[in-house]
Structure formats: C-alpha cells, structure tokens
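For this depiction, one protein chain was excluded, whereas all remaining protein chains were kept in their positions.
Naming follows writing order (A, B and C), and every chain is counted from residue 1.
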Amino acid sequence: MLGIGLFAIGLCLIKGLNQTNMDNRFAFGLWIFLDLTVIALGAGAFFTGFLLYILRRDELRAVINSAVVLGFICYSGAILVLMVDVGQPLRAWFTFWHPNVHSMLTEVTFCITCYLAVLAIEYAPIVLRNRQLRKVPSFLVFEFELHKVMPVLAAVGTFLSFFHQGSLGGLYGVLQGRPFAYRDGFAIWPSTFFLFILSAIATGPAFVLVTTWAVSKISSKRLVQPSVYRILAMVSGWLLVTYVGFKGIDTLVWLNRTVPRTGAIPAQFYAWQPFGTWVLFAEIVLFGLVPALILIAGARRRSFALQLTGSLLACAGVALNRFVMTIQTLAVPTLKFEPFMLYWPSWQEVATFLAVAAYGVILYSLSFRYLKLFPHERDLQQY
Amino acid sequence: MKSSANSGAIIKRRFGLVIDLDRCNGCGACATACAVENNVPPAFPEVNERTGLTWMRVYRAENGRTFPDSRTVYFPISCQHCGHDTPCVSVCPQNAVDINPQTGVVSQIPERCLGCRYCMAACPYHARYFNWFDPTWPAGMEKTLNPDVSVRMRGVVEKCNLCHSRWQVAKAKAAAAGKQDLDPADYTTACAEACPAKAIVLGDLDDRNSEASRAAKSPNAFRLLAKLGTDPKIYYRSNREWVRRLGDADVAQIESEASRG
Amino acid sequence: MRHRGFLAFGIGLGTALFCGWIAFPYALYRQTEQPIQFSHKIHTGEKAGLTCEECHALTAEGRLGLPKLDKCAPCHSEPQGKTTAEKLLVDRYVSKGREVPWLVYARQPENVYFSHAPHIKLAQIKCERCHGPHGDTGSLRPFEQSRISTYSRDIHGRSVLPIRRTEWGSMTMDDCSRCHRERGVQESCLTCHK
Partner (left out) sequence: MTNVTRRNLLKLAGGAAIGFMASPMPWRLTDELAIWTQNWSWIPVPPKGEVTTRMTACSLCPSGCAVQARCIGGLPVSLRAPAGSAALCSLGLTGHHLPYHPARLLAPVRVTERADALHTNPVRLGEVVTETAAAIAAAKAGLGTVAVLDMRPGRSISWAWRSLLSGLPGGAVIAGPGREGASLATLERMLAIESGSLGLDFEHARTIVSFGAPLADGWGSPRTLQRLLGGSRGNVRLIHVDPLRSPTAEIADRWLPARPGTEAVLALGLAHVLIAENLVDRAAAAKAVDFERYSLLVSRVTAEKAAAVTGIAADAIIATAREIARAMPAVVLAGEDAGGGRFGRAAETAILGLNLILGNAGKGGGFLARPDLPAPFDSASLAPVQDLDQLPDRSVALLLIDASAGDAAFPWRVVERKLIAKGGLVVALSPFFAGTARHANLIVPAPTFLEAMFELPAGFDAPAATLGISAPLIAAREGGADPASFVRAVAAASRIDLPGAWARSEDLIKARVARIHRVGRGSVMSIADGAEKPLAAVATPDALLEALMGGAKWEDAPSPSVQSMKTMLLGDAAGELERISTCATAPKQSPQYPLTLLPRAPRDATASAVVSPVITKLYRESVLRRSPETAVLNPATARELRLRAGRKASLETAAGAIGVTIATSGSVMPGAVEIAVSPGAIALGDMHTAVKMEILEICAIDESGGWRQSAARLVEA
C-alpha cells in the first residue's frame, strides 16, 4: 500500500497534478477534505495535553503519550499530503518569506508547522524513555529538563492549535465569493473559525478514545482504566452539545441574514442532488446532537458500547462537516448560467492518501512496540 | 529631487471592460485573440472544459423558454478585477495576487504562486485557471509566442490581467517620449480589439469622458454578482430584461445550456 | 575519550563550514568567456571618443540594449591592430555579417518586464547606479551563470549571501523595490513582472 502510494505521489510530483481528477472548479478535492478531517481528529493531542497539564486532570496521563503520537502522525501526514497537493512544493517556503498576513492560509501554515515542532518536542521524551536510549546520560538530563517545560509546551501547543483549527474554519468562512461558505463573524474571524475549534476539541478526545480502544483490541491488552474512557466520553459529549448549539444558531443566522445579503437564495444550495437538505440535518442532528447525547449517556451509565458508538458517530460527524465545507462549497454554482458539478477522486489521489495512512499506522505501531505509550499498561496486566 | 518627484507622480486609473451582450453573437474571437496574445497554450488531448485555460471564456445561456421562443445569450467572462474586498487578494498566502494601484488590475504572478488554488476556491466567477499540465506548443510554434508575456509553468494559477503587457509597452513608449502617462490610443486589450461586433470596450471607468465609463453608467448596465459587494470592474449591458436577470444574482436558477446535459 | 569526541565534532564542523562557504559558491557558478574581448575604455577614451548613448541608444519603444553589428562594422571592416579579438571580430562576424552573441551580464529573467525608458528619461538614473562603472573597464570579465537557477551572477548578487557590498553589482527584485520605495513609486507585482 505504501509502495503504490509512493508511486502515485511520484506521478503527481513529476507529471504534475493532471494525475488527479481535480479541475478548475474543484480546485480542492479529496486531499484537502481529508487533511481537514485528520487535523480535526488530531486535535485530541493538544486538547488532552491541555486538560492534563493546564487543567491538571491527571487521569489523562494514561493516554497523553498515545494522544501526542496520534497528533504528530495526523499533522505530519496532513503536511505531507499538502506538499503533494500544491503545484509548486519547492516554492512552499515563500509563505514564510513573503507572507500575506491577511490570508487564513498563512495563519494555518505558520501554526501547523510551529505546532508540528511542538509535537515533535513533546514526542521526544516519549522516545527518550526507550530503554536503550536511557543508557545515554546526557539524554536523561535532556528528558528531565523537557519534563519541566512540558506544561509550557502544552500551553503553547494549545494556543497554536486553537488558533489554526480556527483558521482552518476561517479558510472557508471568509470566502465572500462563495455564499455557501461565507459566514458573518466576530472581530476579524468568521463564525466558522470558532465552530471548527469547538468541533475539533469535541471530537479529538472521541478519536483518542476510539484509537485507544482499537489498539487494546488489536494488542489484546488492557491499556487504560475504564474511568479514562469515561472522562474522554464525558468531555467529548458536553463539548459536542455546545458545538451543536452554536452550530444551530450559526446556521439560522447564515440562512436568514448572511445569505440573503449576498443575493443568493438558501434553497438553491440544496436544490442539487445528491446534496439535499438531508446533508444539513445529518451534519447537525444525526452526527452532532445524537452522538453527543449517546456519549453523555454512555459516560453516565458506564456503558462502553455507547461511548464507543458515540465517539465513532462524532468522528463521522466532523468528517461530514469538513466534507460539506470543502466539496459542496465548490460544487454549488455561483453564477446563474453555470452548471452544478461533481467530481470523483482519481486512484492517484486515493493511493496518496492511503500511503499517508499507512505511514501513520506504521509509525504508531512502532511507537507502541518500542515506546511506553500507555504508562499504566504494565500495572493493568497484573490482574 | 526632481527625478524622484517625477517618477513618484501619482497616476490612478480604474481600467475596466464594458461588454454589450446584445451585440455579442458568440463567435469566440475574443477568446482566441486572448490566447494568442497571452501565450495561453493549446489543450492537451486529455484536457476538457473543466481543466482548460481560457482567460476569456464565453458562456452560453438560454432564457429557459421553449422553441420557437427560446433565446440565447453569450456571456464573455474574464477576471472581473474586483476593486473592493477582492476575494482572491486577501486569501493568497504569499502575496502572488495584488492590485496594481496605477491600473486597478488584479494581478496574478505565476513566479510567486505555489499553486495552493485557494484563490480559485475564493473566486465566484471561476475566472482563475490552474496549469494542470506543462505548457506545450507544436514544434516550431513557440516562434509565434508573444515576447511581452512570460509563459507560465505547470502547477501555478493564471488569469486575465487586461493585457497588462500591452499597458507596459504603452508606458515604455510614453516614457521614451518623456511622457509620464500613456496615450489611451496605445492601450487596449486583445479581446476588445478582436471583437468583430465591437461589443467589448476597454476604458478608464473614472475618466468621465471615456466611452467605457459612459457605457457603464447606462441604466441597462450591470455587473455579475454585484451583491457580493466586491465591486467588479467588468460591466455588462443588455436591453433584454431576462438577460439582466440572468446576470444579476437574485432570480431563481435558470436551466443553462452550459450544463451540456 | 571525551577530548577525542570533541575532535570528531570539530572535524565535522570544519568540513561543513569549508564546503558551505568556499566550495559551494565556487561550484554554483558556471564561468563562460565572452565570444570576443572588448574594451569599453578604448571606445570611450580619446581613441574612439564615443559616448555611452552612441552605442546604447534608447529606441522609440523605450528599448535599450547592445549595439548591433552595423555600429561596429564601419570602423572594424579591417582589423584595428593585432589583437586576436580584432581578428575574430572581423573574420567571424563583420565579414560574415553575423551578430556577435554577447553574453549579457544584466539580462533580466523571462518573467520580468524592464524598460530603460522610465528609469533614464523620467527618473534620470545614471547607468552606473545599476550597471556599475564598467564604462571604463579595459576588458570583459567572464560571464558567470548559476548552474541551478540559470541566473547571471550580476542580477542575482555577487555575494552568495543576500548582502550588497557595493551600491551596484546586484539586480535582485529587492534592489529594484528598495529603489522604488525610496522614490515613492507606486508598486505592484505587475509593475515589473509579466
């Protein structure tokens, strides 16, 4: 899988993006949509860090390492894909040299790269705790030092992440040329800025929960206390409720104030199959409110099954939201006399992403094999 | 400091096009002339209407009635050179898009562009095009390229810039004659020049006695998606009410021939 | 033990610095000799007594460049003196009516639209400001071109660092816009790019 993927990447880099099925209308395609999703899910890393180091929820120490690794994978993976997605990767650094401070994308680029650095540093001590490396005295010292600054890093990471999750939302919210995506905002940020933050931190823990569960299934080991799952579910659930609340308000404002002002008619947006109004419903209720309630209920009733379904639904929900913002926005026509369009990714696009996914799995399993991702793993094996 | 005062003299123009849709009969000469002038390469065999490069693109639209009452209108659409909250300018992460203060032209600099295509997502007119392929001409045809326009490489965005190279040439000519500003007769776009029906007019929209500014003020003149508040500098005019409704953004979607079924 | 460790570190550091600072700049540029040697000094001096404008004249379209053969031919129909350059000029070019394929130090890249007219006529900038004082050079230095970017060393900066030792000797975008800013020229990408 990695092989085919790398081949596809090679094609795209050497022959150019004509290898994809993207076109002048679908300037963004599968890659951007999945990047957004992945980064949203990766939010688990910083948010758990935030809960642990800033809010001092020490139970979460059990999953923090795993969360950090996940975050690292998600972010590095996303950046890898982005490098293939842009037409001129060798010029990507222009963004740092000649930045346009008004562009949400600039914010995103800066934050993501910085945060990736932070994650790398957070990753370091986990690596250093490897038995072999512990032999080197200087490394021990280094690790110890790192531990002292960890809260600071967490804080920085949190700030950066909050910011770029927002910017990712802003990415679409500011498109005043696209009434479907455009949102009014507070200060310089459109509402999507905050909604993306909320949805990301809401689903981040859910994703951590899912992965942790998956890993323990595969390795058939108990990795964390059920209580940890419960906290994650609870946190995720309540955040999701808040998110859905705001999302609902935002949608109403958008439909009744923002859109009419642009001269467009909301009904038109959903006049095109397959993107009927059901999308809106699914986004807010089916994959928003429902998982939220399930999660809370699950946490209350100590039912892991519920927690898991809730988490899965929540993750699906955030994916759907990112899909709508990316693909549907481009599919809906703006001019009266132009057609509605659809697009299917080419195998190169899919393969490229699978390669990154594969890289993620490999990196994670290596970390799991050689590093101590779940500190309580040992103790839990006792009984 | 005569020299500095001299070269710093402020010239502010708002060049724009006024396109008379009642004269346009969709011959496509504007699109062809544009491609020749701006070294836009011919299509690869794989290229279709969704991946092509057409700085000036002519859309066909119908009034939605049926034979024999059906009527067709052609919308020549290039970059609309929005003057206010220009959607593509603010989104470009590395300043590859800006507005020339002297002409009001929205620029797109292929050498700076990294090909993220965010500007294309931002443009409501789909007037920006991405180089999905390396530009290629049949052997020998590169001898017919216009030396005043650089050929774009694969992986960057390009679009209409109101034949800016012609503006540069006219400026140089004026400067050689010691004049600060160009002679309007020396500067027109390839599309306006080529239109057999004289349906396209280029002019300074601020210059009260330019033909363009006068036409733009006519009651039947309108701008596409004007309600978005981006103040585009390309005006359209038609005496036919249904055409104006098609161009403006507040009527229900009308079946478009452009959909090709 | 400890001391040897530092030795290793030092060696690494040293080689890297050497490669980066001395070897790299040397390897980066390809040096080519001009087709024939030429002395501005002789032509501007009392020998020929030409002014810059006589050969590098501004056209009505605002173009300015190297003189064509017809400028050289009148005097150089016969070799002026014994130098090989003279011989080459007459045999290879003047007699055959072929233009001399000079390598232009200051040629701007394909994506730049540069016209001398506004700079000379309107802003009245002296040639030396950008081209340096080569009006009185006795010979032509080899043409240096980056192997990677294909840019002439003159336009991309003599130094490998983005620092300028002299007012001239570099015609990067930054140099242009610095000067434009000083003179309060309204700038945008399309002012210079095409």
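Quick note on the criterion: a contact is a pair of C-beta atoms (placed from the backbone, for glycine too) under 8 Å apart; a residue touches a chain by one contact, two chains touch by 3 or more.
Fair warning: this is a prediction, and the values are worked out from it, not measured in the lab.
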item	value
Residue, one of B:64, B:83, B:101 or B:184, that touches the chain absent here	B:64
Hidden-chain contact residue, picked from the options C:13, C:57 or C:75	C:13
Option from B:120, B:195, B:212 or B:234 whose C-beta touches the chain left out	B:195
Footprint left on chain B by the chain that the document does not show	23, 25-29, 31-37, 39-40, 42-43, 45, 47-49, 52-54, 57-60, 62, 64-72, 74, 111, 134-147, 149-151, 153, 190, 193-199, 255, 257-261
Missing-chain contacts mapped onto chain C	4-17, 19-21, 24-25, 28, 61, 63, 109-111, 146, 148-151, 156, 160-161
Missing-chain contacts mapped onto chain A	88, 90-91, 93-94
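The working rule: only the chains that are shown with their structure count from here on.
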item	value
Set of chains whose contacts include both chain B and chain A	none
Leading chain pair when contacts are tallied as C-beta pairs	A-B
Most distant chain from chain C by Cα centroid	A
Centroid distance [mean C-alpha coordinates] between chain C and chain A, Å	51
Junction residues of chain C - those touching two or more other chains	none
Of all residues in chain B, the ones touching two or more other chains	95, 112
Contacting residues of chain A [partner chain B, same complex]	16-18, 22-25, 27-28, 85-89, 91-92, 94-95, 97-100, 102-106, 109, 171, 174-179, 261-265, 268, 271, 329-330, 333-341
Complex interface listing, chain B residues touching chain C	2-4, 6-8, 10-11, 95-96, 98-103, 105, 107, 109-112, 148-151, 161, 164-165, 168-169, 171-173, 175-178, 180
Residue numbers on chain C that touch chain B, as the complex places them	58-63, 110-111, 113, 115, 117-118, 121-125, 182-191, 193-194
